[in-house]
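One protein chain is absent from this view; the other protein chains keep their places.
== chain A ==
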């Protein structure tokens, strides 16, 4: 995949959830330029062109970041903090995608600058619909920062 054309950055440690999300995007015909990274550290390397992603043109940014909160090592809130604290990445819309509406960090996520907070439904049809809506809104409707 050509990293420089990435439109959607999916940060998700659970492979099942990732597969479901990717399938849902594909169903909505918006999966062409999606990259899935399995943890927060990789995501930051991608965004800042370091480590494995050394040399990537960081001026080309994804149109939206989908971020799972519960991840091993560096969790979603930590990733969010880095993204929103850095001039290079702070303007990128971040949608927090999590399994739980019980999550005590909903408020923290918003206060750290999350643009949206979505609970993944158990029902796949619902999930598909949410992902499709999400793609439609952030990739087609939303005017990204220049």
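Simple rule for what comes next: contacts are C-beta pairs under 8 Å (C-beta built on N, C-alpha and C of every residue); 3 or more make two chains touch, one makes a residue touch a chain; residues count from 1.
The definition used in the following text is that contacts and distances are computed from a predicted model.
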For this session: Match the chain absent from this complex view to the correct UniProt protein name in "histidine kinase", "Sporulation protein YqfC", "Extracellular solute-binding protein" or "Spermidine/putrescine transport system permease protein".
Result: "histidine kinase"
Exercise. Of the residues listed, A:52, A:73 or A:101, which one is in contact with the missing chain?
Worked result: A:101
Exercise. Mind pulling the chain A residues that touch the left-out chain?
Worked result: 14, 16-17, 19-20, 23, 70, 98-104, 120-125, 127
